[in-house]
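Shown here: the complex without one of its protein chains, the others still in place.
Note that the chains take the letters A and B in the order they are written out, and that residue 1 is the start of every chain.
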Amino acid sequence: MKAPTWLTLHALLVFAFLYLPIVILILYSVNGQGVGGFPPRALTLNWYRILFNDGPIWDSVLNSLLVAAAAMLIALLFGIPAALALDRANFPGKALFRRLVLLPLILPGIITGLSLLMLFRVAEVKLSLLTIVLGHGTALISVATTEVFAGLQKVNRAQEEASLDLGATYWQTFWRITVPNLRLSIIGAALLIFTLSMDEIAVSFFLIGRDNTLPLEIWGRLRRGITPEINAISTIIFLFSWMAIVLWYRLRTRAEVTP
Amino acid sequence: MARTLLSANASSAKTTTMKTMSEPAIASTAKPTSLLSVRNVAKHFGKNIVLRDISLEIAEGEFLTILGESGSGKTTLLRILAGFEQSTSGEVWMQGERLDTQPPYRRRVNTVFQNYALFPHMTVEDNVGYGLRVAKRPTEEIQARVAEALSKVKMSEYAKSKPSKISGGQQQRIALARALVNRPRLLLLDEPLSALDANLRRQMQVELKALQREVGITFIFVTHDQEEAMVMSDRIALLRSGELEQVASPREIYSRPATSYTAQFIGHTNLLQADISRGTAMCDRLAWPTSLPDGSALFSLRPESIRLAKVAPPVIASPKTASPIRFRAHLRDRAFHGATELLRVETDGGLILTIRTATRDLPETPLEFEFLAADAIPVSDSDNSNNKERR
Partner (left out) sequence: MFSRAYRAAITVPPLIWVAVFLLVPYLLMFCYSFWSVSESGTIIHSWNLANYRELLTKPVYWETLLRSMWIAVRVTFFSMLLGYPLAYFLSFHVGARKDLYYQLVIIPLWVSYLVRAYAWKTILGTDGVMNTLLQYVHLTSHPLDFLLYSPFAVVLTLTHIYTPFTFLPIYASLEHIPRNLVEASHDLGATPQQTFWRVIFPLSIPGVLAGATFAFVLSLGDFLAPLLLGGPSGIMISNIVVSLFGAAYNWPLGAAISLCMLALVLALIVFSERLERKWSFS
């Protein structure tokens, strides 16, 4: 059925609203005049060149990569069992457990960050990349759990029952049938978690020690004033995140199609 | 029972049903007036031709069933009448006014959906009164008409229930009430009984037929179940691959099928490919008199027309009745169907026939069977019909 004109127009405007700021940012990153003046009169890759020579930025990129990798492992290591437990096991306190695991998804990052800060203070743990890893891991377990849980709904129970019927134990069934079925969900979840960790700022804000992650490095510079290379690094972040998310989405929809 | 050459040919062509209008609808109206006129309706989905050139006249007050397999186009045709699809070409007229150019919410047509499509967030009575509320009828009128509709389908005590709390059969009645309360000129039913179990289904068939007689509204019923069609309809329109194969009353379509497809789709039959020479049709070792010209022809012989020779009543010699044709066959298989049995037999020449008999104890095989020549109905060959004239 064809849509009324105002509805189509509205949809177009919303798309524009969602994307124009990014487009403008990308334009700025190649703008010859830096942060002043629009529209760009001269195009240049100068800012990218400056960016590539900027040491501290790349240090922070490395830090972010390490943190993201570690956080991804933690989130998957604890999130996959959590999803299985929620889907299949019954135990006392399940309702509370489910609430707690999923809470960081909807809770503002400041609460997650501050509560962990207090934990580290009391436990006398110094703030560092490790504390950031622990923070990301905690926040992102909820993402892993949600993604894997959704993937579990699509796993064909009949296959698992057939496996048991044919003589396999629960462990064997788990590794031979369940996990391969979940493969796409897990890979997709890993991708998503990695990207979210790279971009994470709210929780990291409170748990940062001496070493910066990329978002916090950028944040620090923003407080001091805008330089055009920030446009360049933002564009790069945007493009990489975009690609990763598209990949995640493709994997996730493919997981639905494979029987 | 003798069939003339002319009438056999008349019903075997794919006709516009102006001819079948001479068959009076067995409805309460003495003089059937045409309510709906479907004129050369065709529907394509891209390259896929779902309906080709459908023309049909539907009388007021009649119960017409559109019968067909899945993929025959029957649901598409219904949706075109309801307004949910647009035909690619052709027109639909209702009582002198063009129907198919109107959106569904302006047609005096209502639909009973296959999965009932009851609104889950409204009570039963709110569901039933929906059409009246939307038309902004006064509250008292709505209440009265809803109560009346609910009592007609015997669901008055469920008025305040939610659809999720009532059974499938009950939901179906509510869907019916919801449609009928608006007093449409035409009611469309899209396989409404297919989700019900067999016993409930049979019961609903009877109730629906009685309801239609009572309210006098024209019903167009879509199903793939040929038994259902025969039980309920005044006329059946058999649809096959987007074309009307035959449109006739249940009795006519059963006893005088026009094509081999019709003969096989409705009930069981034996198709005999016969060579005709000088007034005698010969198939395998069987021979019977026919008035068709020389050549080859296809005949339909219903299983119940073949009887065990021993139990056949003594034939009263009369110039009108020809003597039955006898043959011998070996029993290969039998299937128990309650009141009757279906036997699969093989003649000496290797011809396999299906025979329906009520006899329990069968004598030793080989058995002797017989049938009357008049029961061998000539039908046109559906598989070869593609080379017939195309419009």
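Convention: a contact is a pair of C-beta atoms (placed from the backbone, for glycine too) under 8 Å apart; a residue touches a chain by one contact, two chains touch by 3 or more.
Small disclaimer: the values here were computed from a predicted structure and weren't measured.
**Q** Can you tell me which of A:62, A:162, A:179 or A:222 touches the chain that was removed from the display?
**A** Touches the omitted chain: A:222.
**Q** Which listed residue (B:82, B:99, B:155 or B:229) would be found touching the missing chain in the intact complex?
**A** B:82
**Q** Determine which one of A:30, A:134, A:155 or A:189 touches the chain that has been left out.
**A** A:134
**Q** Could I get the residues of subunit B that touch the absent chain, sorted low to high?
**A** Counting over the whole complex, subunit B touches the hidden chain at residues 82-84, 103-106, 109-111, 113-115, 117-121, 130-131, 134-135, 162, 164, 178-179, 182.
**Q** Just the residue numbers, please: which parts of subunit A touch the chain that's not shown?
**A** With respect to the unshown chain, the touching residues of subunit A are 1-3, 7-8, 10-11, 14-15, 17-19, 21-22, 24-25, 28, 35-38, 77-79, 81-82, 84-85, 88-89, 91, 97, 100-101, 103-104, 106-111, 114-119, 121-122, 134, 137-138, 141, 169-171, 174, 192, 195-196, 199, 201-202, 205-206, 215, 218-219, 222, 226, 230-231, 234, 237-238, 241-242, 245-246, 249, 253.
To be clear about the criterion, only the chains that are shown with their structure count from here on.
**Q** Mind checking the centre-to-centre distance between subunit A and subunit B? Centres are C-alpha means, answer in whole Å.
**A** The separation of the two C-alpha centroids amounts to 60 Å.
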